[in-house]
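Complex shown without one protein chain; remaining protein chains in place.
Right, chain A next:
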Amino acid sequence: MTPKKSIYMPTYQLNVNGKVHSVEASDNTPLLWVLRDELNMVGTKFGCGIAQCGACTVHLEGNAVRSCSLPVSTVGEKKITTIEGLSEDGSHPVQEAWKEIDVPQCGYCQAGQIMTATAFLAKNPNPSDEEIKDAMHGNICRCATYNRIHKAVSTAAKKMV
């Protein structure tokens, strides 16, 4: 149920990219909008809002989650990593592979793709082609850069050994 105006906005302490941020938000606000609107971290994208496209993927304690469907009130002290916090300077092997393969077209889905890929490779550093497809199947790329996403994930895997 949507909170009424008479209720004060609760405050949350969120651990994002290694820093604790204090934010005010109604408790059902998805983490996605807290990141984008309150913390000005706009790398995490909005695509569908119903956990179907993966554009909003972030890491929660290292697991890839859909931030559009994760109410801020359920995050607690868990560590959140966003695309902005993946590396200081774009030097994560997955980011480097994305650059090497020149993956993006419009680029809008790519932060979500990269976040899904990094969480996946952390758990499965030496994936087969089929495993890569399974892992990335949940992320839509409307520009259909799938061939290159696939190539970049396997390139990154090789970089990470």
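We take it that contacts are C-beta pairs under 8 Å (C-beta built on N, C-alpha and C of every residue); 3 or more make two chains touch, one makes a residue touch a chain; residues count from 1.
One rule holds in what follows: contacts and distances are computed from a predicted model.
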item: Listed names "Acetolactate synthase", "Xanthine dehydrogenase family protein molybdopterin-binding subunit", "Cell division protein FtsX" or "ABC transporter permease", matching UniProt entry of the absent chain; value: "Xanthine dehydrogenase family protein molybdopterin-binding subunit"
item: Candidates A:53, A:80, A:119 or A:157 - the one touching the absent chain; value: A:53
item: Contacting the left-out chain in the complete assembly, out of A:16, A:70 or A:83; value: A:83
item: Contacts of chain A with the absent chain, listed as residue ranges; value: 2-5, 7, 9, 25-26, 28-30, 33, 36-38, 40-55, 82-84, 86-87, 89-90, 95, 98-99, 102, 104-111, 114, 133-134, 136-150
